[in-house]
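What follows is one structure encoded as C-alpha cells, with my remarks underneath.
Only one protein chain is missing from this complex, and each of the others stays in its spot.
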Amino acid sequence: MSELLLLLISTALVNNVVLIKFLGLCPVMGVSRNLESALGMGMATTFVLTLAAAASWMLEHWLLVPFGLEFLRILTFILVIASVVQFTEMFVRKTSPGLYQALGIYLPLITTNCAVLGVSLLNVQQAHGFFWSLAYAFGSAVGFTLVLMIFAGLRERIALSRVPAAFAGAPIAFVTISLLALAFMGFSGLNV
Amino acid sequence: MGLMEKIFTRSWGVHPRDYKRPAADAPVRVMPMPERLYLSLAQHLGAPARPAVLVGQKVKKGEKLADPQGPVSAAIHAPTSGVIAAIGEISAPHPSGLPVQAIILEADGRDEWSDALTTCDNPLGLDPDEIGRRVADAGVVGMGGATFPSALKLSSSRKAGVTTLVMNGGECEPYLSCDDRLMRDEAETIIDGIRLMLHATGAKDAIVGIEDNKPEAIAAMRKAAAAWGDVRVRPIPARYPMGSEKQLVQTLTGREIPAGALPAAVGVVVHNVGTARAVSEAVRLGRPLVSRLLTVNGGCVVAPGNVVAPVGALVEDVIAFAGGIEGSPARLVMGGPMMGVSLPHARTPVIKGTSGILALDAAQADDRREEACIRCASCARACPIQIMPLEIARHIRGNDLKGAVGLGLKDCIACGCCAYVCPAHIPLVQYFAHAKGTLAAEDRARQKAEATRKLAAARSERLAREAREKAEIAARRKAEREAAKAAAAAQSAGGMSA
Amino acid sequence: MMAVLTLTLLGAALGLALGIAGRLLAVEADADVARLEALLPGTNCGQCGFPGCAGAAAAMAAGDAPPSCCPPGGKAVALALAEKLGVSLDLSSVLDEGPKLAVVAEDLCIGCCRCLKYCPTDAILGAPKQIHNVLKEACTGCAACVEHCPTEALIIQPMPVGWQHWVMPKPAAA
Partner (left out) sequence: MNADAYHAARIFAAPHAHGGGEIRRTMLRVQLALAPATLFGFWLYGWPAFFLWLLTLFFAQVFEVMSLRLTGNAGQVGFLGDGSALLTGWLLAMTLPPWSPWWIGALGAFIAIVVAKQVFGGLGQNVFNPAMAARVALLVSFPLQLTAWVVPLPLSGLDAPGFLDGLRITLGQIPVPDAMTSASLLGYAKTELSRGLGLAQALAAGHAPQLSWLGVRAGSMGESSALLILAGGIFLLATGVIRWQAPLGVLAGTLVPALIAHAVAPETCLDAASHLLSGALMLGAFFIATDYVTSPATGTGRLVFGLGVGLLTWIIRTLGGYPEGVAFAVLFMNALAPLIDRGIRPRILGRTRSGQPIRNAGK
C-alpha cells in the first residue's frame, strides 16, 4: 500500500510526465489559459490515461503476447486510445457543454497527447502488473493535471501583467514553464 | 499602537492625520446672504426635483421652489427672499463639471421668512406619518453626504420594523468638523430631532456613536441626552471609515449588515446627527432645509472654520467669506478628503449634502505618479469590507470587469482606504469608480436594447398585421367582385334561359 | 492473417461500443443561432450587411461573420457574442464610440414623413409638414433613416452624457 503511494508521488512529482519527461506539452501550452478548463482538461486526460493504460494492458497481455503480435502494439494502442478519447468527447459534450467549448480542439487532440501513448508503452516496457500499470498511469495523470493547473494559475496572473509586447503570449508562457521546470528539478533524486 | 498589536492584529481601516483642529475649535460664523443663489435641482439622491416657480416670480424665504419628482426625490425651498432670475444650467458640484439644471434666485436682501410655515409645539403628539410628511415638506435629506431623502427613510424604517436608531456622529473624514461643532453647539436640538425620529420610525432606542477624538461633543451630547432614557451616547474609537453605515452599525450593535441589504435588515436605521437637527427644525419650527453648517478647511484656506452657508451659495463665495485662499491650491474638494469630489472650479453651488469645502495644498493632496503594484496587500489589510483591491484593480486594468465583479467590486464602498495606504500611489478608487460607471452604462445600454427590441418587435408585428389586413381586404374585394360577376353571369344566363 | 483478423475485430468491437455510446450520449443539434440572435439588438437595421438580425446570427454561427459585425451593438454586444461563440475578440477591431443618436436638424427638415417608415423602432415622431422629432429613449442610432431623408436633415450624433451618467475615466496607466 505504501509502495503504491510512493509510486504515485514519484510519478506525480519526481518524474513528472510534463516537466521531467517532457510528454504532453501540447495541451499544457494550449489549455492553460484559465483554471477551469485546465482542471477539465486534466480530469479528461486523467480519465483517458487511466482507462487507456488498463485497456492497453489487457490488449498486451491477453491478445498481443498470446498471439505473438507485439509488432502491432503501437497501432492497436492508438486505436484504443482514440476510441477512449472519442467516448470522453461524447461524454463531456453531453454533461458539460461549457467545458466542451472551452477545450475546443484540444479534447479530440488528447488522442495525440503523447503522454497517453507514452505511459501505456512505458508500462509495457517496465513490465508493470495490471494494478501497478493503473497506478503508474494515474500518478502520471495527476502529475499532468498538477502542472496544468499550476501553469494555468500562473498564466491567469500573467495575462493581467504588463508583459512587454515582444514577450506577450507564447514567449512568456515558455519562459514561465521553463522556470517551473527548474522548480520541479528540486525533487530530482528524491528518495521516496 | 503597541508593537505586538502592530504585528498581530487584523485591523480594518486607516488612521489618517485628521487636521480637524483648529477649525473645529473656532466659533461658527454665519455667512451673509450672497446676491445670487444657484439651487441645483439634483441635490439629493434620486430623481431631480421639478421647478414649481416661474421666472420673475417673487418668493419668500422657506417657500417651495421645486417639487419632488417620483418616490425618491426631495423638495427644494428658497434659502432667502427674492426673485427667480432664471431657470437654467450651472456647473454641477461634480468632478466632470457637466451642467445641471438649477433655479437661480436673486436675493432682495430682506431675507424675510414666509409666513405660511407650520409650527408645532407638541410634535411628539403628532402621528408618526405626519412627522414624515412634514419632514418631506421641508425637503430634508441625509446631511452626512449621501443625501437620501430623510422622510422616505423614516417611513420605510417604520414599515421594516426597525428597533434601533443609530445616530452617526462619527465624522471620521479628516478636516471635517461640522458635525462636531453642531453637537457641541446644538446638542439640545439634535437630541430633540433624535426623539422625533424615534417617534417617526417606531424604533425603541437610539445610540449616538461619536468618535473619541471629539470629547467636547461627547460631553455636550451626554448632557443633553441625560434627561432621556432611550437615547444613549457611546464613544467609539476614532478610525476611518467609522462613519460608514456598515462599520458604524457593527461597532455599535455588533450586527453585520448583509451584502446588498439596508441596515433595516438587522433592525437598524442610521441617520446623521445633522439630519436630526434638520428634522427638529422642520417639525417644530416648520423651517425647511435651506442652509447648513459646513467646514471650510485645508492648507490653502486663510481662516479655516465652520460656516453656516445657504444652500445654493457658490463655493467661491463661501471660501471668500472664510477669509479667502492663500497660495495655490492643488485641489478643491467638496466633502471630505477621503470620499469627497474634486471640483473643476469654484463656480459651483453648495448643495444640501455639502459637509465641507477643502482647498488642499500640494503636500496634503499628495498627487504622485502611479507606480506598479508590488502586491504588498496593504490595501487588502486596510479595506473595511475585506475585498482585495489589488486583485480587483488588476482585473479592471486588464478590462476584465466580469472578473472584477466576481471578486467583490460591487461590495466596494469607495471609502478610499486602499488608495490612501498604497505605496505605489495607484488610484484604486478611480479604477473602481471607472468600472462601476462602465458597468452602469452597460446596464443602461442593455435596458435600452431590451426596450428597443420590444419596439422593433411591435413594429414588425404591426407591419405584418397591416399586410395581412391589406391582403384580407384585397381577398374580400376579389371575392365580392367574383361573386358579383358570378351573379351577373347567372342573371344573364337566367335571362337568356328565360 | 492473424494480424488482419485481430485488427478488424478490434476495430469492429470498438466501433460498436462507440456507436452505442453515441446513441446514449446524443446531443441535440444546439440552438446556437437562436442564442446568438437573442444577443443582437433585434432591430433588423441591416448595417451588418445581412438580412436582419436572424441573418447575422446565422452567419456568425456558420463562422462567416465576426462577432464584431454589429455596429449599433458596440463593444458590449461584440463581447457577449464572442463569449457565446467561444472565440477571442480583438477589441480594437470594434468601432465603438459610445451610444449614438439620430438628431433632426430643424432648419432642414421639411416634414415629408419619408424617414418614419424606415425606423426599425418607430423612434421618429412626425406629421406631414411638421418638423420631425426623434425619441431619445427609442432611437438606437442605427442610421437606417439617414439615407432616406431628401434634405439630409437626419444626423447621427453621440448620445449626450449628463453628469449623472458620466463615467470616471480609467486611470492613465503608468
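Note that the chains are named A, B and C in the order they appear, and that numbering of residues resets to 1 at the start of each chain.
One rule holds for everything that comes next: contacts are C-beta pairs under 8 Å (C-beta built on N, C-alpha and C of every residue); 3 or more make two chains touch, one makes a residue touch a chain.
Since the model is a prediction, treat every value here as computed from it, not as a measurement.
In the entire assembly, the chain absent from the figure touches the shown chains A, B, C.
Interface note: of B:367, B:443 or B:482, the residue touching the hidden chain in the full complex is B:367. When you scan C:22, C:111, C:150 or C:169 for touch with the missing chain, the hit is C:169. Listed residues B:257, B:276 or B:404: the one in touch with the omitted chain is B:257. Set against the missing chain, the residues B:63, B:137, B:192 or B:391 yield one that touches it, B:391.
Residues of chain C in contact with the chain left out of this view: 168-169, 171.
For chain A, the residues touching the chain absent from view are 35, 149-150, 153-154, 156-158, 161-164, 167, 172, 175-176, 179-180, 182-192. Within the complete assembly, residues 3, 6-8, 10, 14, 16, 95-96, 174, 246, 250, 253-261, 265-267, 315-316, 319-320, 324-329, 331-333, 337-347, 358-360, 364-369, 371-378, 380, 384-388, 390-391, 407-408, 411, 414, 416, 419-425, 427, 429-430, 433 of chain B touch the chain that is not shown.
Simple rule for what comes next: only the chains that are shown with their structure count from here on.
The chain pair A-B and the chain pair A-C differ in C-beta contact count, and the higher one is A-C. Distance from the centre of chain B peaks at A, each centre being the average of the chain's Cα atoms.
Look at where the CA atoms of chain A average out and do the same for chain B: the two points lie 57 Å apart.
Per-chain Cα centroids separate chain A from chain C by 40 Å.
Among the residues of chain C, those touching two or more other chains are numbered 173.
Counting partners per residue, chain A has 162 as the residues that reach two or more other chains. Within the complex, the chain B residues that touch chain A are 372, 394-395, 397-398, 400. The touching residues of chain B, when paired with chain C in their complex, are 42, 92, 94-100, 369-372, 396-397, 399, 426-427, 430-431, 433-434, 437-438, 440-442, 444-446, 448-449, 451-453, 455-460. Residue ranges on chain A touching chain B, taken from their complex, read 159-160, 162.
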